[in-house]
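Structure in structure tokens, see below.
With one protein chain withheld, the remaining protein chains of the complex are depicted in position.
Lettered A, B and C in written order, each chain numbered from 1.
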Amino acid sequence: MAEKEYAYYSGCSLEGTAKEYDTSLRLVMKTLGVKLAEIPDWSCCGSTPAHTVDHVFAAALAARNLAIIEKMNTHTVTVPCPSCLTVLKKAHIGMTTDESFKNEVNALLDEPYEGKVTAKSSLQVIYEDIGLEAIADRVTHALPDLKVVAYYGCILNRPPDIAQFDDPENPVAMDKVISALGIEVLDYAFKTECCGAAFGVPKRAMVNELTHKILSMAIDVGANCIAVACPLCQQNLDLRQEQVNQTMGSSFNIPVLYFTQIMGLAYGYSPDDLEMDKLVVGADHLIRSRIPVEEYRKMKEAEAAAAKKPAKAKEMKEEPKETAKAEEN
Amino acid sequence: MSVVAGKELRIVGFLCNWCSYGGADTAGVSRFKQPTDLRIIKVPCSGRVDPLFVVRALLTGADGVLVSGCHPRDCHYTDGNFYARRRLEMLKRLLPFVGIDERRFHYTWVSASEGQKWQQVVTDFTNRIHQLGPLHVKKENEG
Amino acid sequence: MDTINLSNKIDWEFIEQVKEESGQNPSLCYQCGNCTAGCPYTNYFDYPVSMVMRLLQAGQKDTILNSKAIWLCATCETCTTRCPCEIDVAHIMDTLRIIARREGKVSEKDIKLFYDSFLDSVKQFGRIYEVGTLLMYNLRSGHFLADADLGPKVLTRGKIHFFPTKIKGSDKVAQIFERFQKKAKRHG
Partner (left out) sequence: MRVGVFICHCGNNIAGTVDVARVAAEMRKLPGVVYATNYMYTCSEPGQEEIKQAIRKEGLDRIVVAACSPRMHENTFRKTIEKAGLNRYFLEMANIREHISWIGEDKELNTNKAIEAVKMAVAKVMNNKPLYSSSFKVNKRVLVIGGGVAGMQAALDCADGGLDVVLVEKSPSIGGMMSRLDKTFPTIDCSICILGPKMVDVVQHEKIKLYAYSEIDEIKGYVGNYQIKIRKKATYVDWSKCTGCGACMEKCPTRNAYDHFNFGVATTRAINIPFPQAIPKKAKIDPEFCRQFTKGKCGVCAKICPTGAINYEMKDEIVAEDVGAIIVATGYGLFDLDKFPEYGAGRYPDVITGIQYERILNASGPTSGHILRPSDQTEPKTVVFVSCAGSRDKSLGVPYCSNFCCMYIAKQAILTKDHIPDSQSYVFYMDIRSNGKGYDEFTRRAQEEYGAKYIRGRVAKIYPKGKKMVVRGADTLLGTQVEVEADLVVLATAVISAPGAAGMAEKLHISYDTFGFYVESHPKLRPVETNTSGVYLAGACQGPKDIPASVGQGSAAASKVLSLFSKDMLESDPAIAQVNINACVGCLKCVKTCPFQAIKEEVLRNGRKVAKVIETVCAGCGVCTSTCPCGAIQLQHFTDNQLLAEVNAICQS
């Protein structure tokens, strides 16, 4: 595979609370043959707070970065954080569709932005540009214990005119990526319900209630792990899980992993490589059964053969036995 | 006197009877306001529009010419508008050779139910012609 | 609620202002309630989203700008995504917040403070300094112990830097703030 190159806008969170997202993403991209080019001296996109001040001002904070990327070799930037992504895309779309808005924004900047940058979420790059086949090709390990629900959060696919990726109501990219790793993914109705976003700090009670709903639904459908693609979602679901338990009287203990960490596990990276220790709710119990794919295949074949002998031909009986075996592991 | 000097330019429109003329009627019935520059000539089908009509109009006093017919495949005469499209596309390429900016000529498809689209087409084309300015400066000074 | 005299209590200028700043036409809303139905925050709002839209149609400026709803909106874009009339409702909420901030009407002080702390960090360092933002917010809001329970979790896992990274171009970022403030002052 020819090496693909993208400018990489990690965003502030991935330098701090979401360090493990950054680390795991870099490893996965390396495995997939994608080069991430650092953006020299990037600054904060402004996020939601800037949008409460002024449309032009908010766009300017984002456009400063777009202007820097425009000077790089590649004009496609990949952004792991959906909040950064939306802000960058909104600024880009606003400036490329409205000339006077563009001029107003550029008046606040040292270097003008001309509108040549394409921003894609890291999930989109992995799903669309690399593709499921290549994702599956690199798998070295099976994770038989994982039952994942993919939680996309509110703005990774919304609004559709801005996100221009996947379905805004029932996104499937993350589900398919994780399925391609050979991991069980369960249908989940709350893929895009909002977790409370940045209100974790000023409106903690509210966020705890919203998070509670999302966690409950994951448990209801039988998941033992939530995959996310957003630092804020991860923070609200993982870091605040104990808060939720205290305020809502629940007893959740479900690990919330970045989808890139899950990919990393399937690609054979160690939990330490992937900074799994940074998770508040640990996932060790799920990872313990990790096994090289070749061995896993042989094991399954042996199981299937064993199951066939006593119960002749009848297909129906095979299934429950298999799951029973899996549980024993 | 023709056009009101300073306010209007001279725009000629050839509209097919079944779709665009009806679309213009629909716009009227719905009271969709439009600039007043356009003068409409009804033809049975956009395929009836001889490119020479367009050239004649532009050479003798029009600042812009608009031709509008039925949508492709929706022609009352099966495919009269295909002939129109072919001819008028050719015409567009030839106009610069007689010294006329091809933007002064436009052809489009508006159906009888598309009153709003008609309003848009007329407004946009009129604005475009006003941006290009009069084609026959001398004559207007005389008049 | 008091009787609203529609003959003289509709603030037409406000309706026009929101229309212009947001680029959205509130008249397109036919009050189906889909935004309210899907909004994760309806339970916390004083006026549900569809009611904010209705108040906007009725030109009830003060009620809207003093509402908690506009500040509790997290811009999750669910309303915008589902609006059958293709109104960018979240963008209208955004615009209303901006107008409220401009007019000094902020019903949810904590949220604004949090946003301000965030922006201060951006202005100072060019990026977000998470500890600083949180501390600044705690100091200003008087919620000294907000999320203190999370502190050990975050710190022991090395999730957070105690010291800010200052980017080289932080002055350039600060200039964006200054230019904007100058411009805002010019326009009164």
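Going forward, a residue touches a chain if its C-beta (ideal position, glycine included) is under 8 Å from a C-beta of that chain, and two chains touch if they have at least 3 such contacts.
Predicted model, so just to flag it, every value in this text is computed and none were measured.
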Neighbouring shown chains of the undisplayed chain, as defined at the top: A, B, C
Listed residues A:Thr74, A:Thr96, A:Thr140 or A:Asn170, member touching the removed chain: A:Asn170
From A:Ala107, A:Ala189, A:Ala205 or A:Ala302, residue that would touch the chain that is not displayed: A:Ala189
Touch residues of chain B, complete complex, unshown partner: 1-4, 7-8, 10, 12, 17-19, 21-22, 24-25, 27-29, 31-36, 39-45, 47-51, 53, 56-57, 60-62, 70, 73-80, 83, 87, 111-114, 119
Hidden partner chain, residues of chain A it touches: 167-170, 187, 189-190, 217, 220
Residues in chain C touching the chain absent from view: 30-39, 42-43, 47-48, 50-51, 78, 82-86
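Assume only the chains that are shown with their structure count from here on.
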Chain centre separation in whole Å, for chain C relative to chain B (CA means): 48
Between chain A and chain C, centroid-to-centroid distance (C-alpha), Å: 26
Between chain B and chain A, distance of the C-alpha-averaged centres to the nearest whole Å: 53
Touch list for chain C against partner chain A, complex: 21, 40-41, 43-44, 72, 74-78, 80-81, 88, 90, 94-95, 97-98, 101, 108, 110-116, 118-119, 121-122, 126-128, 130, 134, 137, 141, 146-147, 149-150, 153-154, 157-161, 165, 167-170, 172-173, 175-177, 179-180, 183-184
Of chain A, residues touching chain C in the complex: 12-13, 15-17, 19, 41-44, 46-57, 60-61, 64, 107-110, 154-155, 158-160, 162, 168-169, 192-194, 196-204, 206, 209-210, 239-240, 242-243, 277-280
